[in-house]
Structures are given as C-alpha cells and as structure tokens.
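Here the complex is missing one protein chain, while the rest keep their positions.
Letters A and B mark the chains as written, and numbering starts fresh at 1 in each.
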Amino acid sequence: MATPSFDTSGFRARRNRSRIAMALCLAATLIGLTCLAFVLGTLLVKGLSGLSLRVFTEMTPPPGSDGGLLNAIAGSLIMTILAVALGAPIGILAGTYMAEYGRHDRLTNVIRFINDILLSAPSIVIGLFVYTVVVAPMRHFSGFAGAIGLAIIVIPVVIRTTEDMLRLVPDQLREAAASVGMPRAIMIRHIAYKAARAGMITGVLLAVARISGETAPLLFTALNSQFWSLDLNAPMASLPAVIFQFALSPYADWQRLAWTGALLITITVLALSILARTLGQKGQST
Amino acid sequence: MRNLITAARAIGIACAMSGGSVPVLAADISGAGATFPYPIYSKWADTYKKETGNGLNYQSIGSGGGIKQIQAKTVTFGATDMPLKAAQLEKDGLIQWPMVIGGNVPVVNIDGIKPGELVLDGPTIAKIYLGEIKTWDDAAIKALNPAAKLPSQAIVVVRRSDGSGTTFIWTDYLSKVSADWKSKVGANTAVEWPVGIGAKGNEGVANNVGQTKGSIGYVEFAYAKQNKMSHTRVINQAGKTVEPSMASFQAAAASAKWDAATGFGEILTDQAGDATWPIAGATFILMPKKPTDPAAATVALKFFAWAYEKGDKTASDLDYVPMPDAVVELVKKEWTKVTGADGKPVM
Partner (left out) sequence: MTTAVINRSATAGRQGALARLRRNDLLFKNLTYTAAIFVLILLGAVAISLLIGAWPAILAFGPGFITTQSWNPVTEKFGGLAPIYGTLVTSFIAMLFAVPVGIGIAVFLTEACPKPLRRPIGTAIELLAGIPSIIFGIWGLFVLAPFLQTTVQPALIAAFGSVPVLSSLFAGPPYGIGILTASLILAIMVLPFITAVSRDVFETVPPVLKEAAYGLGCTRWEVVRNVVIPHTRVGIIGGIMLGLGRALGETMAVTFVIGNAHKISSSLLAPGTTISATIANEFTEAVGDLYSSSLVLLGLILFVISLIVLSLARYLLWRLERREQG
C-alpha cells in the first residue's frame, strides 16, 4: 500500500500558527469594536435620558435648578460659523495657490509641510497663542477670540482638501480653457472650482466636524457664560466648555446636561462626517 | 413657557442685529474667581437677572484665577477667598471687600459612614494630607472615633489642582495646628501637595470624592449640603467637637475687626470659642479703583448692593453667613473710591 506519504506535520504547524494569529486579529477587532461600542452605548443611554425640549429652549442653569443648553448651543453655532467664515476662504485661496499657481514651487512644498504641522498641532497650544495675541491685548475674553482659535484649526483642514481636490481635476480641462484664451483666474473659478466643488465642500464640512467638538482652544479665549449672549465682544458659552464644566461638577443635573451635550456634539459630528463622505464619493465618481 | 418667550425674544434680537441695527442690550457684566462662593453668586445672579434684566456672568475658575484676571483687567471684578494684603491692593490699584462668610468642611466617602458621623481633629487631618496616615483604620482615627466601623481601606486624598482660596483657608488652618505642615508645605492658594489627586475647583473635589470610595476632600459647606456628601465634625481650638453650620461659622467671625484700611482682610481659621467652626473664612470681591469700563463697574456695584440688601435669605439657605450691617456700611463707603474718568465715584 504505497500511498504517497508527505510529511504534513510541518504544514500543520504552519497552518495552526496562521490560525492562531488570525484568531488574535479577530480578538483585537472584537476588543476594539466592543470598547468603541461601549463608549457610544453609554453616551447614548446617558445622553438620551436627559434629552428633552427644555435642552433647546432654556439657558444653562445655576446648580440645583432646571435648565437647558440653549445659550451653549447658540454660542457654539455662532463661533463655528464665524470660524468657518474666517478660515475657509483663507484655506481655499492658499490651497488654490498650491494646486494651481505654485504647483512646482519649493514654496508649495514648504507650505504643505507647515500645513501638516498646523493640522496636527496640539489645539491647547493654539489656545495659548490666541490668548497672547487676542485676549491679552483686548483685555477681555470674547466669543471673537474663540472664533479665531477655531479658525486656525479650520485653515489647515481646508487647505489640505482644497489642494488635493484641485489636483484631481484633469489638466486637459485647464489646457482646453487656456486654448480658448480664458484667463487663468477665470479658469480656476469657473472650471477647476466647479469640477472640485464636491470635494472642497467635503473639506469644509470636515473642518466643521473637527471644530464642533474642540474644547482646548476655547478654554482661555471664549471662556464661558451662563447667560444668553450674542455679543462677540463678551465671553461666550459653547457646548464643549459647558460639558467640561458640568461634567467635572458634583451636581447630578449638571452631569446629566453634560452627557446630553456630549450626545448632541457626537450626533452633529457623525452627521457631518457622513454627509462629507457621501459628498466626497459623489465628487470622485463624476 | 416664559422661557420660550425669552428665547423667541432673544432670537428676534439676533435677527434685528444681523439686519444692521444694533439695539442696546441690557448690560451683562463679567466676573471670575473663587469657587467657594459660586453656589451663592450664581443663585444671586440668576435672581438678579430675572428681577432687573442685568446679567452677571460669574465664572468660577478659582481664587488664583480671580486675582490674575482682575490684575489683567479682563473682567469687571475678581473674587478670592484669600484676602490680598493692603500693600498688594495699593500696588494693583484695587479695593477689596467681603461678601459672605462660609465654612470649609472635610468630606469623606466611606461605605457605612453617615454625614456628621466621623470626627477628626487638625493634627490628624494634617497627617492624612501629609501622607503619614494611609488607611481609615489607623490608630489615630480610631482613637477619635471609638464607636465607628472603619474599614482597612486605603485613604484616597483629594485636593485642589488650581489656585484656590479654599485651599488657602485649608492650608492656613493646617499650618496653625501642625508644625510639620507649616514647615513642609505652608499656606497659600496653591501648594506642593505631598499626596493625592488634584481636582479643579470645589466642584471638582466634590465630584472626585463622590466618585471615589475611601476618599477624603475639603469643600465649602454648601457643596457638601447640595450634594448630600458625608461631612465630618472637627475638634476646634477649645477642644470641643463642632458641627459645621451657620451658627458655628458665625462664631468664627465673632472677634473679627473688619478694618477697611486693610481691605477687610480678616482670616477666620482656628479662632477661639467653644462653638467656633475652626476652618471658616470670608470670601472677597476685588475691583479696580479706576475701572476701564466705569459703566460696567456701576452695574457690578449695584448688583453687590442688591445682594447685601436682598440676598441674605438665599445666603442663609445655603449656610453662608451674611455680613453684619455695620460692615456693609463700611464697604459702601469703600465703594466711593471706585471712580470714573472724571474722578467722580461711579456710584
């Protein structure tokens, strides 16, 4: 009976080693996803328990009273909008320079490197910077200073996406425009921007998502406020700052509001990122 | 419903503003500082806003912060529980006056120990905060509490991480009752703590003690009361075991002189008297004599006048002791030193 006999023990050992390694990878996935699901689950349970209409109609309360988060939501909206209004145009223009005019400059390479540093600079350092150049000379904390802090975070995100998206625009389009005598500025604004629009909007949305949860740059710029205030020259409440204050307090109703605020921010950020992704995919497929 | 209307009105104002016309809003003034009186200041501010429409945005960032921000003039007024010395006030061009008196109480989180059950004395607290007493069933604690069931649990010390007047009152007391503490640590708004986790504000200490089994911390009595924490009784200078209360805080201030010339800078720790709570203190307001915005200073002073006049009830509800009428008169005289650009008092 001469069945060909292979020595299969070596193969079996290798197969087993592979199976163990893959099982470990599966375990890692399960551990990771469980942790993250646990964080989101707690957030959902604790946040939903405090969610009611009052959250959107009443001001942040003093300890021991009922209230909502209206002034914080408004403050966050105002500072976010202002930050985007300040930061996005600068980011788009700078990104345009890098992708269109200075594509082969050494300057572009330098700026890209600097921009990457700004992109991941610790946000608390940006808070320090805004305190020294805006708050200290103006002699008071203000919503405006908070918006500047956030704008500095918006700029690098928008630059990055704008440059990347404009580079995806085929050069044939640019050449076609040049061949009919179209000036470059008009070509950029009417052809390149149009082709890259979805991607550029994605970048701005991502920037909004990024700043809507930022706390560190607001702590010593916008400070906080317990009242309704639209005065950009005065301290202004924001959701992250209120969450920070309320979560670290001993008061049960403040802690509940902190969880609700955290849930609101998370929902906003997730919604913005999903919107940005769908837009981004649409932009790439066309 | 009323809040809905307020919100609707506010949104209306927002629209009006974006339309180009800028209506004059009710003036909001900002203050920052001590967390010790935050429960009372925020209640006062809330009531005052409802009565007059003027808001007082008080941020409790710690006494150290209050001193710093008023020196930098980023706020209309600062608040501190550590009185500044007369020379410092002169140098910074500030005036200082007391608003209320409160008490610092040790709070613990031990299973089975009810509020007011545990008794501690100054030297024992100092040893706990020096890290020399490490467990709850230590002989020194047992000797003070023969009846209590104390676990052999490790003591988790919670103290402040920020510059704090509450810390000043606490460390000032410990310096007076423990020579070791005085030489190794000393008294100030922030010190080099030998042990413990640092928490931000009275709020943070209360939060951490509430979260952590086997912990001890120190907070203003209102925080302990509002959050139903287990405070301890303390043995005072006369050797009597006292409960924290308005009466025992008041007893601590019995011999205070309240002199305007020193900015009313009385320190009320370790005072004589059988009924005296040993870790009491007044909390102070700081304001520049030449405010950058005199109109805001006027609004602020009006608020404080209102608080002296109408705020006593709210204060006593939270176990803060209002200032005696005679002191209030002296303070009001002091306010005339706050002048506008024309050199006339703003109020």
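Convention: a contact is a pair of C-beta atoms (placed from the backbone, for glycine too) under 8 Å apart; a residue touches a chain by one contact, two chains touch by 3 or more.
Quick caveat: nothing in here was measured; it's all calculated off a predicted structure.
Colleague: Kindly state which of the options A:48, A:125 or A:138 is in contact with the chain not pictured.
Modeller: Per the contact definition at the top, the residue touching the missing chain is A:125.
Colleague: Based on the whole complex, identify which of A:26, A:48, A:81 or A:176 touches the chain you can't see.
Modeller: If we include the chain that is not displayed, A:26 is the one touching it.
Colleague: Check each of A:72, A:188 or A:279 against the chain that is not shown and name the one that touches it.
Modeller: The single option touching the absent chain is A:188.
Colleague: I'm checking contacts with the chain that's been left out. Which of B:93, B:198 or B:273 qualifies?
Modeller: Looking across B:93, B:198 or B:273, the contact with the absent chain belongs to B:198.
Colleague: Among the options A:79, A:169 or A:258, which residue touches the chain absent from this view?
Modeller: Of the listed residues, the one touching the omitted chain is A:258.
Colleague: So which bits of chain A touch the chain we can't see?
Modeller: 14-15, 17-18, 21-22, 24-29, 31-33, 35-36, 38-40, 42-43, 46, 89-94, 96-98, 100-102, 107-108, 110-111, 113-118, 120-129, 131-133, 152, 155-156, 159, 183-186, 188-189, 206, 209-210, 212-216, 219-220, 223, 240, 243-244, 247-248, 255, 258-259, 262, 265-266, 269-270, 273-274, 277
Colleague: So which bits of chain B touch the chain we can't see?
Modeller: Counting over the whole complex, chain B touches the hidden chain at residues 32, 61-69, 71, 134, 154-156, 161-163, 186, 188-193, 196-200, 208, 211-214.
What we mean here is this: only the chains that are shown with their structure count from here on.
Colleague: Centre to centre, by mean C-alpha position, how many angstrom separate chain A and chain B?
Modeller: From the centre of chain A to the centre of chain B is 38 Å.
Colleague: Give the list of chain A residues in touch with chain B in this complex.
Modeller: Chain A reaches chain B through residues 54, 57-59, 61-65, 70, 135-136, 139-141, 223-231, 234-235, 245, 248-252.
Colleague: Which residues of chain B touch chain A once you look at their complex with the stated criterion?
Modeller: So the residues of chain B in touch with chain A come to 3-4, 6-7, 10, 13-14, 17, 25, 28, 30, 32, 38-39, 42-43, 45-46, 49, 55, 57-59, 72-75, 199-201, 203-204, 206-207, 210, 223, 226-227, 229, 292.
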